[in-house]
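Input: one structure, supplied below.
One protein chain is absent from this view; the other protein chains keep their places.
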Amino acid sequence: MDLSYTPDEQAFRAEVRSWLETHVPKTPLASFDTEAGFEQHREWEKTLASGNWGMVTWPEAYGGRGCNLIEWLIFEEEYYRAGAPGRVNQNGIFLLGPTLMEYGTPEQKARYLTKMASGEEIWAQGWSEPGAGSDMAAIRSTARREGDEYVINGQKIWSTRAVYADWVFCIFRTDPDSERHKGLSFIFVPLDAPGVTVRPIRQLDGLPGFAEIFFDDVRVPADNLLGDEGQGWRIAMATAGFERGLMLRSPARYKNTAKRLLELYRSRDNDILDLSIEDAVVRCYLDAEAYALSTYQTASRLVAGGSIGAEASCNKIFWSELDVLMHETALRLLGPQAELIDADQPPEAQGWQDGFLFSLAGPIYAGSNEIQRNIIAERMLGMPRA
Amino acid sequence: MDLSYTPDEQAFRAEVRSWLETHVPKTPLASFDTEAGFEQHREWEKTLASGNWGMVTWPEAYGGRGCNLIEWLIFEEEYYRAGAPGRVNQNGIFLLGPTLMEYGTPEQKARYLTKMASGEEIWAQGWSEPGAGSDMAAIRSTARREGDEYVINGQKIWSTRAVYADWVFCIFRTDPDSERHKGLSFIFVPLDAPGVTVRPIRQLDGLPGFAEIFFDDVRVPADNLLGDEGQGWRIAMATAGFERGLMLRSPARYKNTAKRLLELYRSRDNDILDLSIEDAVVRCYLDAEAYALSTYQTASRLVAGGSIGAEASCNKIFWSELDVLMHETALRLLGPQAELIDADQPPEAQGWQDGFLFSLAGPIYAGSNEIQRNIIAERMLGMPRA
Amino acid sequence: MDFSFSEEQLEFHNAVASMLRNEVTPERIRARWDTESGADAEVEKQIAEMGIPIMLVPEEQGGLGLTAVDIVLIAEAAGQVALPESIINDALVCAPLLAELALDNERCAQLLPQLLAGKIRLGVGHLINPYINFGADRDWFILPQGDEVHLVARDEVMLTPVGSVDPSRRLVRVDWTASEKSCVASGNYGAKLWRAALNRGALGAAAQLAGLAQGMIERAVNYSMDREQFGKAIGSFQAVKHLMADCATRLEFARPPLYRSAYTVSVAAERADYAISHAKVATGEAALLAARNAMQVHGAMGYTWECDLQIWMKHAWALDKAWGDAGFHKNRVHQWLLREGALTGPEYSFGRQDEELSYA
Partner (left out) sequence: MDFSFSEEQLEFHNAVASMLRNEVTPERIRARWDTESGADAEVEKQIAEMGIPIMLVPEEQGGLGLTAVDIVLIAEAAGQVALPESIINDALVCAPLLAELALDNERCAQLLPQLLAGKIRLGVGHLINPYINFGADRDWFILPQGDEVHLVARDEVMLTPVGSVDPSRRLVRVDWTASEKSCVASGNYGAKLWRAALNRGALGAAAQLAGLAQGMIERAVNYSMDREQFGKAIGSFQAVKHLMADCATRLEFARPPLYRSAYTVSVAAERADYAISHAKVATGEAALLAARNAMQVHGAMGYTWECDLQIWMKHAWALDKAWGDAGFHKNRVHQWLLREGALTGPEYSFGRQDEELSYA
């Protein structure tokens, strides 16, 4: 155990910091759930790519830097420290990317990863179907093989970023006689293909953060299949593992929120009447730090060749509940001012209401926390299935 | 709505207070889970009975005073205010008593209620069997009718007060071919009957607060049947309703604990470092008061001819969690001193550790809180059974 | 001692609740969102016809002479349908305050009949609320300057709209200048009026929060029975049941303090601080928990603009922090509990009886 950074790691941090100081936009970008904001964020992805910062853990051949996970954590810390924009391509780089790395053919990797890292192609994810939700095995949309093509019919829902993205990755039923987890395949679909209709879904904040996608005899080349036909469930589970795991929920994000919460608390120090607010602020900070420490521990294990297990479900519960708690605590600190929209808030109070709405999705998506508790009990603790 | 006491109610309160001031023992009695303490408590029951205070809501003919529930609440408030001893006969007066009143024959009422109110006969309850727990329909102990007698075989467990009590009321399977809720009957058994063996079970505090009871061809008169043969489940459910409901958990008890908690908090005011302890103390007090107000509301409804419904399950959850929280909070206030046994505690710190152990049983007995939540969801909110 | 509502109270509640269920639908609330005023004239008319805005004004001044106990169930019913809130404030805060002032101020006495007749609208500012909801459509304002109470006309103030997360609300910031002429009460009398206004405002918010909690529980339970996952209704999963049971339990024990506080305001308004603060804390918690758990039960659906749950949730978030947030009210309780001679024993759930429900 050595909890100090090596000279190389420190040099890497310095390089990231210096590059970000020069390149991070001085004024915040518009939300990537608006058309203009989406394009601003795409531009930012291209800027990142220009410095080879698109996805530092990927091989250089695909636009990365071959960094290990500890370096990735350092990159993320500096990224949040710098207040850099959110990653509009997170479905691609954090979810599909690692999956492609494991299951993709060399051609697929070269084709997709490179354009992903460069910000040229932004990805949506298409996990859920109406009536399926956390039950991925209930998928009914089909992809029928016809010669060198798949013909796709059906519907996806809760597809994040789909409104403005270029591509979506989905699971379809390729064996029409199959049931539940069998006969599913993992397929890429360009969102401008004939027969694709995207219907935006407005979120709690009024912006279209996700969409329904309708497929009506959509034809894609058979090359768009990832892995083998019928292997879709297994690949999706691996992807979901990345999602639950550390990539998509960088500890730096929560540490940064906890830091902002402390600042907000200090700024209101003299008016606080709430008898338990100090305790909540302290708890939030400690939990954010515990999540960071835990991630470093996991990263150390992975760097040494270990793997992620069912304890990743603990992560999902922990960060999602922490995120809600931090925002609830901030709103308590803001008191009657909490309900104001950002445009009418003073600077130190901005972002909390939006962040709160966003945090409420945490315990729901990527497998609801109820499902995660089942997984922990059954797979980590070995309790019997119902 | 009139939340002031009538002159009659005030006079009643004054009468209770004055009697208790004269009669409540100056030194605390020993625990009724010890032999000596049990007899001291039996004596106290007799003293209560001498003033007709055994169970004020019962008719005068059975040793009561014909009071309504509001007066009962007043009595309880004064009882706890006076620091009077715990009721060793609570299984009798609060559980069996109301059940007998509803299902007993005139002879049974005269025979049992009178001696219950007088403290002559102390009752144990025999709900559970090994392997049954909250699932009362899994009962296997049998009572076989032979002429004018029942012949009882089997085993009960978690029988409170059974170690020193005189009688136990139980449910037995009277129809050997029956399943689940059917074919059960409600029967009284004297604990000194031949064939009855009582094996004390030590609690967390080391004292035998409950017992196993073994029945080996125990013969009791058929008159000991309450209600009709086969009606046991229904009667037991009614009894359990009283248990969950307001009788057994007098709000005065929680208000009194909350008051003591406030006093403990005041006595430590200057050393408190814990950032959330004020909040916990305030919450405890308000919840104890909410429970009291709720009970007055229910009592008002019952006095006006209404009935108790599934919301009684809310009561059970609320008082049991409140009781744990109050004691946990007190132990937090006591800090490193919390672990000491009462004999080594200063006066203001006494009772909290014992009370904490006792409070842990609350969310478990009388139908675990998990079962209560199911009941609330299914019967009060109308959600579907699994 | 009788902790129950009268037949008349229950009947009036039923009539109002039934009207509200019919008239205040999610569709009609959404229709208001796109309007500048945020109002629904038809609903306001029906509510006015039922006399709700003037319930608390004494009969001798032209009102109905009813009490907070009479109106608390009405306010709860308003919360249950997530009625965009102005009427409850109008009835509980604005009208009684003007009526009280009218007893010994000529300008107020002249205004009161116009208010009762529905010819003018009155907005009340209070130091505890930084903004006034539905302030833009008011003709007159009663505003605080320290303990002073001022009456000013619409053209003497500057109103700036500010946006709320709850699209049903229409907040305005009021900028104005106090003058000797505008002052209608001051000193201890002014302080007493402001304290009473706060308690009545908090009572209205608390009652609506209880109703909102009930509304969210109902919506989530219904959703859980329709929605299937893993081949069965999600409402049959124990985890979902327990989320709802926890909400129901919190609400069950928030209502008695709510009704007690209404009674206390009615019979001893000047000593109602403690009872009101208990009610506001308890109902706020119940509503926030209901919002959180209802959202969780709804899953991704609850996160959409289309889902009506947001109407209730956002309203609950706003009201939880209106008329004193949980911090303010818990602190008031804390002060009360810790002061010398506080009545905290089991025998004092309703205060000292010889002083008629005193928490002083």
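As written, the chains take the letters A, B and C, and residue 1 is the first residue of each chain.
Basically, a residue touches a chain if its C-beta (ideal position, glycine included) is under 8 Å from a C-beta of that chain, and two chains touch if they have at least 3 such contacts.
Predicted model, so just to flag it, every value in this text is computed and none were measured.
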Sole touch to the unshown chain from A:S4, A:T27, A:N270 or A:S307: residue A:S4
Residue of A:M136, A:L191, A:L275 or A:I317 touching the missing chain in the full complex: A:I317
Absent-chain contact - pick from A:R81, A:R111, A:R219 or A:R268: A:R81
For the chain left off this view, which of B:P98, B:G154 or B:P363 is in contact with it? B:P363
Candidates A:R111, A:R219 or A:K259 - the one touching the absent chain: A:K259
Omitted-chain contact residue, chosen from B:P25, B:G83, B:G335 or B:G382: B:G335
Touch rule applied to chain B and the missing chain gives residues 128, 131-135, 138, 157-158, 201-204, 206, 210, 272-275, 277, 324, 331-332, 335-341, 343-344, 353, 357, 360-361, 363-365, 368-370, 373
For chain A, which residues touch the unseen chain? 1-6, 9-10, 13, 70, 76-78, 80-81, 251-253, 255-256, 258-259, 262, 266, 278-279, 281-282, 285-287, 289-294, 296-297, 299-301, 304, 311, 313-314, 317-318, 370, 372-374, 376-378, 380-386
Residue-wise, where is chain C in contact with the chain that is not depicted? 237-239, 242
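The working rule: only the chains that are shown with their structure count from here on.
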Which two chains meet at the most C-beta pairs? B-C
Look at all chain centres (mean of CA atoms) and spot the one farthest from the centre of chain B. A
Taking each chain's centre as the mean of its CA atoms, how far is chain A from chain C in angstrom? 40
Distance-wise, how many Å sit between the C-alpha centres of chain A and chain B, to the nearest whole number? 53
If I count partner chains per residue in chain B, which residues reach a count of at least 2? 278-279, 282
Junction residues of chain C, two or more chains touched: 237, 240, 330, 334
